[in-house]
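One protein chain is absent from this view; the other protein chains keep their places.
And then chain A:
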């Protein structure tokens, strides 16, 4: 089975764990990172759209300032809710076109990077399940099996 060639150069994420970006709404300006517990998230007084892998979770907003840990807990709760209601991989605006190869690859990478980062911190790896569900939905099983073998052998072309 031909697997996609490694994309080069693999970009390492800005920090070891994936950043969950708060975007789209002009009122949300902070980037909340699970790996940066000292970050402070401000949720201005309006509906604030949180984008995770293309899905939008709306957090009803009042003017609240949360500490990094509380924000991370809220985010983890949001992800758990999304995982409970998961049907299939939602539309991801990073990959709007017909070619979804990169979508599969990126979610596979993100899951394993997330797991590695959470394990390094000793944190709960449950939020990483989102990436797992998405790549399971999109990636052919044979590709996943091959990549898992490469990782065990140490010949996996991606940067985890």
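Just so it is clear, contacts are C-beta pairs under 8 Å (C-beta built on N, C-alpha and C of every residue); 3 or more make two chains touch, one makes a residue touch a chain; residues count from 1.
By definition in this document, contacts and distances are computed from a predicted model.
A chain of the complex is left out here; the name its UniProt entry carries, from "PTHB1 protein", "Ubiquitin-related modifier 1 homolog", "Epoxide hydrolase" or "Cytochrome c oxidase subunit 2", is "Cytochrome c oxidase subunit 2".
By the touch rule set out above, chain A reaches the unshown chain at residues 1-5, 86-91, 96-101, 103-104, 133, 136-142.
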